[in-house]
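One protein chain is absent from this view; the other protein chains keep their places.
And now, subunit A:
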Amino acid sequence: MRIGVITFPGSLDDVDAARAVRLAGGEPVVLWHGDHDLEDVDAVVLPGGFSYGDYLRAGAIAARSPLMQDVVAAAKQGLPVLGICNGFQVLCEAGLLPGALTRNSHLHFRNRDQMLVVERADTTWTRDFDEGQRILIPVKNGEGRYVGSDADLDRLEGEGRVVFRYAGGNPNGSSRDIAGVTSENGRVVGLMPHPEHAIEDLTGPSTDGLGFFTSVLKAVVNA
């Protein structure tokens, strides 16, 4: 199973994301933002970092890069896409996920191991979790406060599109403790915390992050 990881100028966690794909049993495929070629991958990961230096708005320029046009078109045809941190910001800016990520309410960059509650265990990227399961994943962001109008948030909640909520303290002031959301078809998921940093006991607080990547591999096999 070929999982593409897109590198933008300023991406930081693309290598870790590729490593997570490999440890989960997939074949990582390096993709470059300036190309127009998804290389027939079965799914795509948008990694964390500071694409284009967060100029204009975090993720705004990357969302309009050449390869993202292909990602948007393919996602609308059902291609699974996971956006992590900056990748989540890119997905919101590209219109594949609702809402927006803004400056943390306390204005500090926050870097810590974060407990999350899995609210949806039936998306393409979370089927190896159980609904209500608590997972421990590092979070590290300065602009991770998820916002939207009350009406939009009500609609999201009503449609069951909140995939993760922060537990044990909200690290950035996100509305309703929302840490991650999904598309209507459950195939596009974005979250601020970093599952690719929780895949080995040696370097992470848990190995809970592997579940994202094993989930999509099963989904792709069964597709």
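Before moving on, here are some points about what is shown:
One rule holds for everything that comes next: a contact is a pair of C-beta atoms (placed from the backbone, for glycine too) under 8 Å apart; a residue touches a chain by one contact, two chains touch by 3 or more; residues count from 1.
The rule is short, and it goes like this: contacts and distances are computed from a predicted model.
UniProt records the chain missing from this view under the protein name "Phosphoribosylformylglycinamidine synthase subunit PurS", selected from "Cytochrome ubiquinol oxidase subunit I", "Two-component system, chemotaxis family, response regulator CheY", "Branched-chain amino acid ABC transporter permease" or "Phosphoribosylformylglycinamidine synthase subunit PurS". Which of A:Ser51, A:Asn86, A:Asn104 or A:Asn141 touches the hidden chain is settled by the complete complex: it is A:Asn104. Only one of A:Arg19, A:Arg57 or A:Lys218 touches the absent chain when the whole complex is considered: A:Arg57.
Within the full complex, the residue among A:Gly26, A:Gly87, A:Gly148 or A:Pro193 touching the omitted chain is A:Gly148. Of the residues in subunit A, those that touch the hidden partner chain are 56-57, 60, 64, 92-93, 98-100, 102-107, 147-150, 152, 173.
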